[in-house]
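A single protein chain has been omitted from the complex, and every remaining protein chain is retained in its original position.
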Amino acid sequence: MSQAAFFSVRGVAKHFAGLVAVDQVSFDVRRGEIVSIIGPNGAGKTTLFNLLTGQLKPDAGDVSLDGRSLNSSRPDQRARLGLGRTFQIAKPLIALTALENAMVGAFLHRPRFRAAQEKALQVLEEVGLAARAHLRAAELTLSERRRLEVARALALDPQIILLDEVMAGLNASEVGESIALFRRLNSQGLTFLIIEHNLKVVRAFSERVIVLDHGVKIAEGSAEQILNTPEVIRAYVGRRKA
Amino acid sequence: MDTVLNVLVVGILLGGIYGLVSIGLNLIFGVIRIVNFAQGELVMLGMYGAYLAYTMLGLDPYVSVLVVVPALFVIGLVMQRLVIQPLQNEPSMQIFATFALLILLQNVVLALTRGQGYSVPTQVAGMGLELGEIRIPATRLVIFLAVTTIAVLLHLFLMHTLAGKSIRAVTQDRQAARLMGINVERTFTVTFGIGAALAGLAGVLLAPIYTLSPGIGGNFILAAFAVVVLGGLGSVAGAYFGGLIVGLVEAFAGFYIDPELKQAIWFLIFLAVLVVRPTGLFGQVGAEEVGFREQG
Partner (left out) sequence: MRTPLRLYALGLAAAMVPFVLLSHDLFWLNILIYMYLFAGLAVAWNIIAGFGGQFSLGHGVFFAVGAYMTARLYLNWGITPWLGLIPGALVCAVLGALIFLPTFRLKGSFFAIATLAFNEVGFVFANYLESVTGGPRGLQVPFRAAWSNMIFADPRGYALLMFAFMAVCVAISIALMRSRLGYYLLAVREDEDAARAAGIDVTGVKLRGTALSAALTAIGGGLFAMYVRTIDPPTLFSLPDIGVKFALLALIGGMGTITGPVLGAFLIVPVESYLRAVLGGEWPGTHLIVLGFVMLLAALFMRHGVAGALDSLWRRWRRRT
């Protein structure tokens, strides 16, 4: 039975004044899959994310979610259609409390205050921030702010969530907690597309890995395969001058 | 044809005035990104400074420039350090504070002068240039020449001196400038001082033309903002040509459409430019997108 990809990216490209940031990248994500995007700094990963979420307009390409084309949709429309995302540098709504942050997300599908508040408390519980619900975002630690980002995205009831280096700066136990959380969410049906630098996380958490270098997809496969491919290693480490 | 020429000349000279008043504001607004409500008051202080220099020292305004301008530079430094700088992280409060300064300065002068209007005579008062049918008063010509000279000098300063380059760096990207070792706070202070000095200069040169009153700053402040936005943030050429454009528009609108509407006309144009090309004619793209929060 042919199955249109749940999240389909076809030939997405973007250049900035002559510099090609993303060059005809295509891949699919199946429903419930966990896919990582890795690549050296400047490979175009975050740019790709911004293209997928609609924050940047691509020069070419198609993106679709669950059969529905996202091409002409604004970022907020894509969020409404089920695309959640976090930012590489966490963007909590600083003056608001953690609960209020989560409620901003929750209000999307729950216009009533009570319902939004309940959902917000629920997602805060999920990410382990329930005890900090009434603290201002400004008073949260980095790891807590990351989790708040995730909570706010979860409150949207997303179908697929795009996480941008959500583990950066976390210590080992925090990383472990996060992976456990994501596994839990994944088992409930959430699809993951993550950008990750930490290759241990990639190995531990991903089903499939896509490698980007200089805006080009240079490899795709299981974590095992990818992390042993010479091209990938070269992209990260650089060519050895023989 | 003569009348068109006449309007043209009036417009250019008026543009010189607007340019002169705006060039200081352009620097301040471009670098520090605050709505300095008190800028018009700085011009006013320059005018009264010229008056003081005349009554107490017998100086012709074109000479008292040498006294008044440095004084305004210092006033600007003080204002920046005491009021503007501490409120760097609260841009709304900064605006509020400059408005407080406006009220203070205006009313201190009002109280001291008891609301009496003053005028400042000058040696060149009666003189003028005759171009055919058109008479160009020397006082206005001086302003036009002054603004042109200042624009050129300021441009050279910004382009070729280290201080000028720091200012340009801070205008473009505050964070990056900081990372490159530029003392942003000091740049702000110096910039504000220069901006105030330029306002003072404008005030002195305008003193022979206008009757002094404490509220005269209000005449210029909005026009100045319009010029700054029209011309583009941080661009000296922008302030210069923006001033000319505003002056010309006002002159022609006043002549061809309705003198009563002329202020509205150039505000509408200013708004149109803001909407269509927010960077202004000469500014850097994206400069206007720095919101309150991203500054600092």
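A and B are the chain letters, set down in written order, and residue numbers restart from 1 in every chain.
Criterion: a residue touches a chain if its C-beta (ideal position, glycine included) is under 8 Å from a C-beta of that chain, and two chains touch if they have at least 3 such contacts.
The model shown is predicted, which means the values in this text are computed figures rather than measured ones.
K.L.:
For the chain that's been dropped from view, list the shown partners it touches.
P.N.:
Per the contact definition above, the missing chain touches A, B.
K.L.:
Among B:Val4, B:Leu66 or B:Ile103, which residue is in touch with the absent chain?
P.N.:
Of all options in B:Val4, B:Leu66 or B:Ile103, contact with the hidden chain holds for B:Ile103.
K.L.:
Which is it among A:Phe7, A:Phe107 or A:Phe205 that touches the chain not included here?
P.N.:
Among A:Phe7, A:Phe107 or A:Phe205, only A:Phe107 touches the chain that is not shown.
K.L.:
Which of A:Ala153, A:Leu193, A:Ile210 or A:Ile226 touches the chain that is not shown?
P.N.:
Residue touching the chain left out of view: A:Ala153.
K.L.:
Of B:Ala125, B:Ile209 or B:Leu274, which sits in contact with the chain we cannot see?
P.N.:
B:Leu274
K.L.:
Residues on chain A that touch the omitted chain in the whole complex?
P.N.:
Those residues of chain A that touch the unshown chain are 53, 55, 74-77, 79-80, 84-85, 87, 91-96, 100, 103-105, 107-108, 111, 113, 116, 134, 152-153, 155-156.
K.L.:
Identify the residues of chain B touching the omitted chain, counting contacts across the whole complex.
P.N.:
29, 33-35, 83, 86-87, 89-97, 99-104, 106-108, 110-111, 114-115, 214, 222, 225-226, 229, 258, 260-261, 263-264, 267-268, 270-271, 274-275, 278, 288-293, 295
Operating definition for what follows: only the chains that are shown with their structure count from here on.
K.L.:
Please tell me the distance, in whole Å, between the geometric centres of chain A and chain B computed from their C-alpha atoms.
P.N.:
Those two chain centres are 49 Å apart.
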